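Heads up: the structure comes next, in structure tokens.
Removed: one protein chain of the complex. Kept in place: all other protein chains.
Note that the chains are named A and B in the order they appear, and that numbering of residues resets to 1 at the start of each chain.
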Amino acid sequence: MSDEQQIKEVLARYVRATDRRDGTAQGALFTDEAVVQMLTKTGPDTYEPVGEPIIGGAGVRYAVENFMAPHPEGGSSHHVTADHIIEIDGDFAHVNAQVIVFEIRAAKRPSNGWPAGAFGMQGTVRPIESGYYDTDLHRIDGVWKIVRHRLLLDMPIALPGT
Amino acid sequence: MSDEQQIKEVLARYVRATDRRDGTAQGALFTDEAVVQMLTKTGPDTYEPVGEPIIGGAGVRYAVENFMAPHPEGGSSHHVTADHIIEIDGDFAHVNAQVIVFEIRAAKRPSNGWPAGAFGMQGTVRPIESGYYDTDLHRIDGVWKIVRHRLLLDMPIALPGT
Partner (left out) sequence: MSDEQQIKEVLARYVRATDRRDGTAQGALFTDEAVVQMLTKTGPDTYEPVGEPIIGGAGVRYAVENFMAPHPEGGSSHHVTADHIIEIDGDFAHVNAQVIVFEIRAAKRPSNGWPAGAFGMQGTVRPIESGYYDTDLHRIDGVWKIVRHRLLLDMPIALPGT
């Protein structure tokens, strides 16, 4: 597999882990010293950090397990990445990708069946977040690991007390 | 062209054929014995099959031509794949990809022109389905063909009588 595909697959595994709220799988993509920072947009080309950086795979795992809202019954999500721009210099690499997040809410089948006239998929798919992943990787023992990850988000985040 | 790109292009042609309701083009991507199964999500990591499997390129062609709802006037769709995870072992390969389906409904230009104030694209783009494609391929005479295709859909489907 080419390095460029291996690097895209790090993000492909990252988004699957996020969507499954699988902190172990997500944390395993990062080195112990990795620095992860969420930022939100403040102007055409400016961002400000949100909270403190998360450190290392263990920190990522903890954050996924403790701070991400679980999906409700019938709920799921897709973090979709696209338009990767990749630079590789030996065992170091950088990737920038677009990301759009979709929230899925499946309808629950009524015990007496779908109502008359219902046809096709039952539920909603809704884009709720967007931005860029800006990520540095280092190849260690033949495996690309994330050493720095910035989530550049287009919209502000409301957190309790802010 | 790399094998990884060739494999992604099988799905890229699949989605174009689906969106055009082109059963011949879509069927041509499968072997005669290919097994295609639609499944819907029943829990965080569980799915149940919907209906019987479709068998082979001829079965896929028949299904596209007979079971897919035609687009209304001004209607179209985009099945978009992303975040491919690919494994290749000689002439055998596996790919898992995210898929989001968008439904397009173009507005019809009134015979006396667009209303005052109308500006830009006229119509709607709406995400309506999502899930994963999980697909096995076999290279035959230098061409990657689908031998097994599972559509893992996030939401339940209402069909007449269910």
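The rule is short, and it goes like this: a residue touches a chain if its C-beta (ideal position, glycine included) is under 8 Å from a C-beta of that chain, and two chains touch if they have at least 3 such contacts.
Note that the coordinates shown come from a computational prediction; the quantities given were computed from them, not determined experimentally.
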Touching residue (missing chain; options B:43, B:90 or B:120): B:120
For chain A, residues in touch with the removed chain: 2, 4, 41, 44-45, 69, 80, 82-86, 88, 98, 100-101, 127-130, 153-160, 162
Chain B, residues in touch with the chain not shown (by the definition above): 1-2, 5, 8-9, 11-13, 15-16, 20, 71, 76, 78, 80-82, 102, 104, 106-107, 109, 113-114, 118-123, 125-127
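In the analysis below, only the chains that are shown with their structure count from here on.
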Superposition of chain A upon chain B: rotation angle, C-alpha, nearest 5 degrees: 120
Chain centre separation (chain A, chain B; CA means) in Å: 24
